[in-house]
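A single protein chain has been removed from this complex, and every other one stays in its place.
Our next item is subunit A:
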Amino acid sequence: MASHLSTKDRLLALIDDIELISKEMIEVSIAPKPQKLSAADHASLTELLLSKDTELKKTLELADEQAKIQQKMNDLKAEVENKDQDIFHLQRQLKDAEQILATSLYQARQKLASIVKSRKRPVPSEELIKFAHRISASNAVSAPLSWQPGDPRRPYPTDLEMRLGMLGRLCDLPLNGHTPSTLNELHRMTTGGVVPASATNQFTWHPTGELHMSVGGGNSVAIDGRGKDAPNQEDVEVMSTDSSSSSSSDSQ
């Protein structure tokens, strides 16, 4: 029997053989005398039938073994599937972890970069405090505690200052019939105007100044403290500690 055939095919073929042989034997036995087979032929046919039957039984034993192997294979398959699930879950968790780690690494690198940057250009705390005092001294953050209606010291510009500012000038532009083509021109127009006396009290900004502070993004901003008046000096200590907003007290 060819070994490449499946056990099922072998069993079916054996049953076909047995069927054929037994039919042949029955047909021969009912045939008329002259057509009957010789005793030797009959014996060999019986022999063949018996051998086929034995072979069938042996093959059935093999099928029994294979059924047991199949059972084991089914168990293995179930276990493999189980492991597949486990692997899938673990892979997903690892992927999540990778995502989280990548994000935190990116953030950490950013932090390191800003640390390196800040080490390159350190700003002494003295300077910072001085700068804070200057801002407070000009009432740019909050009005002085002793503020009264009519007092020009306040953390926001007056009507007059607004009108003199860039926004106020923008409204005048169409009347003059002159439109600024570039930002520089606009800047020149707005800063070229006369600075009123009240504005000297305010904190003014110039392209060049005494103090250069490093502001976010590395831009150097010139700070000019010339406008600071002597009478405001006494307010500095109050202003620097005043955290409450003074806008509510302004009824003007």
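Heads up, the rule we're going with is that a contact is a pair of C-beta atoms (placed from the backbone, for glycine too) under 8 Å apart; a residue touches a chain by one contact, two chains touch by 3 or more; residues count from 1.
Here is the rule we use: contacts and distances are computed from a predicted model.
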Under which of the names "DNA replication complex GINS protein PSF3", "Autophagy protein 5", "ADP-ribosylation factor-like protein 13B" or "Mediator of RNA polymerase II transcription subunit 9" is the non-displayed chain listed in UniProt? "Mediator of RNA polymerase II transcription subunit 9"
For the chain that got dropped from the picture, name the residues of subunit A it touches. 3-8, 10-12, 15, 18-19, 22, 25-26, 29-30, 49-50, 53, 56-57, 60-73, 76-77, 79-80, 83-84, 86-87, 90-91, 94
